[in-house]
Each structure stands twice: as structure tokens, then as C-alpha cells.
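Removed from the display is one protein chain of the complex; every other protein chain stays in position.
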Amino acid sequence: MNSFKLMGKTRGRLASMLAAASVLTLAGAAQAEETFKLGVVTFLSGPAAESFGVPAANAAKLMVEQFNKGSAPAPYNKAGFGGMKIEMILVDENGGGAKQVQELRNLYQRENVDAVIGYVGSGDCLAVAPVADELKKFLVLFDCGSPRIFEEASPKYVFRTASHAAMDNVSLVRYLKSHNVKVNTMNLINQDYAWGLDSRGDFLAGMANAYPQAKMGADLLPKFGAGQYGTEVSVLGGKQADITYSSLWGGDLQGFLLQGAARGLFKDTTLVLSAADHVLPGLLDKMPDGSIIGARGAYGILSAKSPINDWFQASYQSMHKALPVQAGYRMTQAFMGVKMAVESAMAKNGGRKPTPEQIAEAMRNSTFDTPGGQIRMALGDGHQAIQGTAIGKTKYDAASKRVLAVDVQTFGAECVNPPANMKSMDWIKAGFPGAKCN
Amino acid sequence: MDAVAYASWLFIVSLGMTLVFGVLKILNMAHGSIYAIGAYAAATAVALAVSLGLPPAFSLVAMLLSAVAVAVTVGPLLERGLLARYYGRDEVVLLLVTYALFLMLEDVTKLVWGVNPYYVSEPAQLFGNVLFAGMRIGGYDLFLVGLAAVCGLITWYVLNRTTSGKIVLAVIHNPEMSASMGVNIQRVYVVAFTVGVFLAALGGAFTAPMISVQPGLSVSVIIISFAVVIIGGLGSIQGAAVGALVVGAARSLAVHLMPEIELFSIYLVMAAVLIFRPEGLFQSVKARLI
Amino acid sequence: MNMPLLSARGLMKRFGAVVAADNICIDIPAGQRLSVIGSNGAGKTTFVNMVTGYLKPDAGRIVLDDHDITRLSHQAIAGMGICRSFQIPMLCLELTALENLLVAVAAAEGRQSLWQAADRPAARDRAVALLEKFQLQSYAGRPVMQLAGGVRKLLDIAMALARRPKLLLLDEPTSGVSADEKFPTMERVMAAMQDEAVTILFVEHDMEIVSNFSERVIAFYSGRVIADGSPTEVMANPDVRSYVTGGAK
Partner (left out) sequence: MRSNRSLFMALLAAIVLILAGLLAPAWLQFLVTMSAANGLAVLGIVVLMRGGGATFGQGMFFALGAYAAALVPTWFGIQDAVLRIVIGTLVAGLIGALFAPLLVRYRGIFFAMLTLALSMVLFGLLSKSSLLGGSDGISIAKPTVLGMSLQSGNAEYVLYCLTVVVSVVAGWLVSVYWNSAAGLMALAVRGNPLRVEYLGASARRSLGTSFVICALLGGTSGAITAQALGHVEPNFSNWTTSGELVFVAVLAGYRRVPAVFAASLLLEIVRSFSNLYFPNTWQLALGVFMLLVIMFRPEGLGSLWPVAARRQVDPGTAVPSPTEGQP
């Protein structure tokens, strides 16, 4: 039985694919001159879509529109990327790191994009970073938190234009301390995957310095996307604690808050949430007042007033009928960083479309201002950004039907980020040596 | 206690799944998606009710109605329009059909309701919470337990105490035979599937107030109700009840005692049950083959 | 005296209230062709199922060549040389007649090779030979699902014969075969058995077939052996007349 008859057919299919491919590549080459093809990868489906993916995608759309019109404020007022029209290809991040590697290869090798901005999930970032380096293509990670990416490897073509997760928890701890919040006992609830576990680790290490006497109550690790927290709520209710720390986000956080509130869990404990701003618009009055929240940066209601921030909020508001939250800010940072890098690279190479090497060279150690404050590519040999952040307390304002932030304290970049020569965990354990706070 | 609350939620969801399997011999993966749809529908309905200025108590009715609506629209459509075309295929193939259906419904829900979350915590607030043995218990949880009990009892009663129910049992036992005795199998199938859909939607609808309704709801539901149904024994109602309790207990024990195994405690239980009682806790022995 | 090939001693089996086997004692000498008769529910098939290990008796022993096989699995018993055919033929409907026999031949080998072709000459010749024994060669390439009931019956028996069993149990070999086909079918079966050194027990309703093809007849009634002897003796037995043949004809 000639069991390999089909291989002939496969070859036929290969041939036809070839044809398709060459067409694609030609097309790519033809446009390459006047346009800059930019792949943008973020969650368009799945649990992270609503909290991070879609706001980020919205911000990306806004940036493309504004940049191409050249209507962004200086220094971003040059049309497109250095005159080149930005052509965006939006890809869904849902489906796991393995799939992302394939999609990224497709973007670079089939769609011939000039650069890729993307990735919310730490796992995805870890998976794709080596690929970009292998293919020698330019990649900017805009959101994912895990410090591992630049502390365990030093990719050449990969950058992250936002602080890693260490900052979120360090700033929380500093805030607790500087507001003399009494913490004798603490409950923790974090998701049972990298983000939750890392955040928990950072926070505990930080607390060990700031509050050596603080005792651990419950330390729960519900599974990602659990949705139902009945059991957790009663465990937490059983162990009274001064604060309840959580790095939950999105639907899980909303679910936890709703179910906890329904059972009066937060009446006598202060919520300390490392990344909560994006759930406030949905929760409104269900968000317990006085909860201490971070936004993984000086974003949204925690952001500082500045012309560029006002412009961003206004234009985002008008385009998407909502206030931008953390993911939107972070996407914007990435766009602005790339724009700056591309344009300074073009200034050097005489206005030609820069190669990935040139863009990378220009981005390394660069500094640029964004709605979320100044970004400095200071860590990981100039590939990892540090930025300032802010923490605040929530207060529901019935009049405007919005949750506002009060007692907002902002932290300088050097205050909450490790120095270039230290791994974040060591730095936290060592008690933040060399941190510059004012 | 919360074990029971969780279990009762599980029961409502997996009851539908086990019923559908019992009658149609289909292990329905799309069950989870329907659960999600139910949640969305409830969210919409309650929002509507509130906007119409109806009393909050009415939101419960609204949720019920939404579940019914989902059932009568989605149920017959899927069964007649889709599944009916695949009857007589291998169990596993049918499983795949529903898997495909699940993928489709995932996107359909996204197209209909978008990716933004919906909140309907009003009903949950209706009940406030009661202090019990030093810890607060959501009145809504108690309500859910009651709801589950009612669902279970009604199903049991209909199946065992009414003629139409007896017909269904007959079909479960032996479709060919009952067909030859003039039972309208098609109708039984449609009804059974619709009821299954209704229970899934109901589960979703009454969970909606406790969570934020948004994409990604369905997957966990599928797996966990699989586990329940397998543990209880495919197609067995009291089995679903016991299975739900077992899983609920296993989970909350895990959370209370050793949180680190919570992630897969359920599968351990399921594997254990399958090893010691392959046909699940409640499953009649197979007929003689020769 | 020569000891029997198979001896069943005091077999008991009850399903709830129904007594399917009540202290059954049967010895089968090697080479005998015997038949078992009895009305439906008399316990014929139950007996066959106990001998072939599908059912385990509540009490009693079954001995084959002085090995106790009472507690062995049906598979192990088949391995020891008791094979059977079925009232409703048990075949692989998707496979062809020849393939079904190749399965039987492969099964007879004990451990099946992972790389030797299933229809390598040796195996194929054996399979074809079996087909020819039952004059089925013309169906070789046809999927079983396309074959008529009578052909399936013969195929089922041919498969049972593949491992050259010591004892072959045929469960109603002519049931589901049209009346005028019954005789020719039995003729073929018996012809096929000629040069096989096999002891045959077959369950049958049809008295003519019983008296024509068996040298010994055992009559069952409600789980008990009510008569055991030559066809003529058994037919003459009043109990048999009232309970079995009388009922049958």
C-alpha cells in the first residue's frame, strides 16, 4: 500500500504556498519604502482581553491615527515614524507562548513587519524574546512584568519600555510605610501562576524589610481564572488581618471584590492591590473606599497632570469613550519609544529606513517623555525601562459616578526600581540599597 | 459551608450536562459556552430591569427569564439545526462536534456582547449576609443552595414521577426499543437538550451577580463539570449531586488545608474515582453482551 | 478408563431468583460430537458461557485435561483450547472475511509480531485454508458487513477453529439461517471438522439436526440436565417430550 502517495500532494500544496509566499514578499518589498510595517500583539480574546488587551489595542489604534496625522504634541509631532506611514497589523495574543512564537515568526518572515510591539503575558514575553534575537528583528515588549527577561538573558534586539513588576510592590510597601499604615497581620491572595507568585514574592520580601514584625495570616493561591472565591473569602474572613494584599487583576479581581464585598469581607481590613486601576470603572461604588491601589505606573487616575497626559486622555476619551487605564498608557509608551528611536536612527543614517540594528542602537539607553511620565531605558544594558509610579487610596465620587484617587504619592524611578547592577529580588531583599527617594 | 455553596453551583451546571449525556449520549463541551451566554443574558436582562426602574427583587425574575430565553432559542436551534445531523456517530466524534461548537460560541458571544465586562451585583446585594459560626455567609450563597436543591428535586420528580419523565428514562435506557414502542425520540431529544441548555444558562445567570461577566468564563466550567459528571457517573442525576459535593468538598479542603494543590485537586479525585469505580459512583452495570 | 476431555462437576449459577444452572455434571470424552437441547431459558447458553469463562459459576468445578479452569478468564480458557462460536456471530464488521480469519490466525500465534506482515504467506495460507474448509473463499475480499447471515455464521465458526481447539462449542450454529439452509450449513460445518481432531458441542433447537449430527444429546430444563444419552434415547424420554421437543414442535 503506497502509504506515502499523499506526499506528492503535499508537494503540490507546498508549491502553491510558495506562489502565495512570493506574492506576499513582493508586496512587502514594494511598500517597504514609504510605510513602516508594525506588528502589534495583544490580547483580543481570553480573560486578559478586557482588562489589558483591548485598552492596549485601543491605545495602539489611537497612536497610529495620531502619529500618521502628525497631530501628536512635540516631540512626537512628525508624521508617522519619521515620515513613514505606520501600517499596523494587529494580532491576538491569546493561545499561549508556543503559539506566539509562531505568530511572531509569521509577522517577521511572512508579513515582513519592520518591528513588533506587544505582549502582556510574562510567559509570552519569555517565549518570544529569544525568537526576535534569533531572527535579528526589532521587538518591544510593552506590558509584561516578569524581571526574568532581562535579568536572566541579555537579548540584543528586545526592549521593554515599561518597568517590571518589582516596582509595583516596592512602591506599595513604601506607601504603606510612609503613611504609617499599621500592619501587624496580613492576608495574601494571589493567582497561582507566574505573575501572582512573583508579585507575592516581591511584596513579602519588601514587607520583610519594612515590617519585620508583620505576621502572615492566610496565604491563598487560587487558580488563574477561578471566578468563584466563596471558599477563599471565608478563609480570609476567618483570619482577620490589618491588610489584605492581592495582585489579582481583571475578572478575577472583580470577582473577588464583588464576592468579598457581598460578604462584608473588607469592612475591617485594608485592601492593598498592586494593579487595580483598570477595574475601577466597572466596580464604581462596589470598590471599597480607602483601598490602597497601584496601577503599575503613574497611570489613569494616579497619573500626574502634564500637557502630553492631557492630550492623551482627551484624544483617547474622544476616540474610545472611556478614560485610558494602565495597559493603554504602556502601549503608548512603547509607541513613543519606538517613534523616537526610529527617528533618531534616521537622523543618523541620512533619512533612510533604519535597520533593526540601527533602531536598537538608537533605543538603547534612550530617554523619552510619555503620558505616564519620563521613561529611561536604564536597566538590562539599556534595554529595560525604569519609570516613576504612584500609589493612592480609592474614593468613590457619587456626583461624577467615578472612583477617584486620594492621598496619591508619586515615587521617582530610582526610588522604586533596582539599580542597573542588581537583580530586583536581591535588591529588595537587601533593603533597596542605592534607592534615591525625595 | 462554602463547599456546599460551590457544590450547589456545580450541581446546577453539571446536572444539565449529565442529563444531556444520559439522553443524547453526548458529552457536551459547548455546555460551558452556554453557561457563559446565560451569564451574559442575565447581565443584560438585569441591567434592563434596573433601567426600567423595576424593584431589585425583580432582577431575580429577570435572570430566570433570561435563562429561559436562552434555552428556548439556543436549545432547539443547536439540537435540530446541528447536533441532529451527527447522531449515530462515535461518542468521541460527537464530543468533537461540541468542541467545535464551543469554539464557535466563544467568538459569537464576543461578537454579540463584546469583550467588556458586565456587572450585575444587585441580586447578590439583595440578600446581604448572615453571621454564622463566627464567619459571614452570603445570603446569596444560601439562596443558590436552595435553587440547586429545587432544580435537583424538580428534575428527579419529573423523571421518576411523571409519565413524560418515565418516557425520558425509557429513552435513556434503550432508544431503539422506546422508538419502536412509538416514543417520539426526536421530541425527547429536543426537550432534554433544551432543558440541559436551560440548566447551563441558569447556572450562568445566577453566577453572574458574583463575578464580572466577560470572555473566558466557559473553559473552567467545562472541565470542572466534566469532572463532576464523570465522578458521579455519566447520565446519573444523584451522581451529579454527589459528584458536585465531592468536588466542592475536595476543592475547599484543598484551599483550607493545602492551597498549593487546589489547582489540580479535582483531577486527583476524578482519577481516583475512575480507577476504583470506572463507571463513576452511580452507574448501572452494563448489559450482557452474549 | 480414559479420562474425559472436559468434566463439569456440580455447576450452580443463579441470576437473582432465576436458577440458570442447578448442579450440572457433564463429562465430555475427547472426539465426541454432542449437542445440547432445551427450550429458551433452559440454561444451555449459560452452560456454554460458564465453560468458556464468560460467566463464573457460583459453585462447582470445570476441569479440562485435569487443569481446573473454573476461575480462568475467557481469554485464558480460549488459550487452553476451548473455543466457541456465537448465536449472533461476533465478527469485525469493518474487516473483510479474510481479514477476520487473519485476526483469528494471528490470535492463535499468542504474541503478535509488531513488524511481520499480518498476511505473510504462512498466516495467509492458513486463513485461506480455513475459508476453503467452509467453502467461503469467494467471500475473501468482501467486508463482513456485506455478507449474509448464513455466511457470517460459517465465518464465525471458521474463526473459532483457527487455533485448532480441543473443544469447540457452537452456540446455535443454524439459528438465523433460513429453514432450507439449516441442513446444508450443518453439512458444511461437519465436513469442515472432518480432518480436525476436535471435540464438538453444539447448542441447537432443531431436533432433526440434533439427531442427524450428534452421537450424544443432553437436554436442559430450567437449569437442570433432565436427559443425557443417544439421540434416540433422549427423544424417547417423556420429560424431554413434555418440556423440550413437545414445546418445540
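The chains carry the letters A, B and C, assigned in the order they are written, with residues numbered from 1 in each.
We take it that a residue touches a chain if its C-beta (ideal position, glycine included) is under 8 Å from a C-beta of that chain, and two chains touch if they have at least 3 such contacts.
For clarity, every value in this text was computed on a predicted model and none was experimentally measured.
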Neighbouring displayed chains - absent chain, whole complex: A, B, C
Hidden partner chain, touching residue among A:Ala98, A:Met216, A:Val406 or A:Ala430: A:Ala98
Of C:Ala8, C:Leu55, C:Ile69 or C:Ala106, the one touching the omitted chain in the full complex: C:Ala106
Touching residue (missing chain; options C:Arg9, C:Arg142 or C:Arg241): C:Arg142
Full-complex contact with the absent chain, from A:Pro130, A:Gly264 or A:Pro419: A:Pro130
Residue ranges of subunit A at the interface with the undisplayed chain: 1-11, 13-15, 17-18, 21-22, 25, 44-45, 89-92, 95-99, 101-103, 105-107, 109-111, 122-123, 126-127, 129-131, 134-136, 146, 148, 153, 192-194, 197, 224
Interface with the undisplayed chain - residues on subunit B: 27, 82, 85-86, 89, 91-93, 95-97, 99-104, 106-108, 110-111, 219, 223, 226-227, 230, 234, 260-261, 263-264, 267-268, 270-271, 274-275, 278-279, 289-290
Contact footprint on subunit C, counting only the chain that is left out: 52, 73-75, 78-79, 83-84, 90-96, 98-100, 102-104, 106-110, 112-119, 123-124, 137-143, 145, 159-160, 162-163
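Quick note on the criterion: only the chains that are shown with their structure count from here on.
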Chains in simultaneous contact with subunit A and subunit B: none
Chain with minimal offset from the mean of all protein Cα atoms: B
Centroid comparison with subunit B (C-alpha atoms), farthest chain: C
Gap in Å, rounded to a whole number, between the CA centres of subunit B and subunit A: 36
Centre distance in Å when subunit A and subunit C are each reduced to the mean of their C-alpha atoms: 74
Touching two or more other chains - residues of subunit A: none
Contacts with two or more other chains, residues of subunit C listed in rising order: none
Footprint of subunit A on subunit B - complex, ascending: 1-3, 5-6, 9, 106-107, 110, 115-117, 119, 121, 124-125, 129, 134-138, 140-141, 207, 209-212, 214-217, 219-220, 251-252, 255-256, 259-260, 262-263
Subunit A to subunit B touching residues, read off their complex: 44-47, 49-50, 53-54, 192, 219-223, 225-228, 230-235, 237-238, 250-251, 254-255, 258-259, 261-265, 279, 282-283, 286
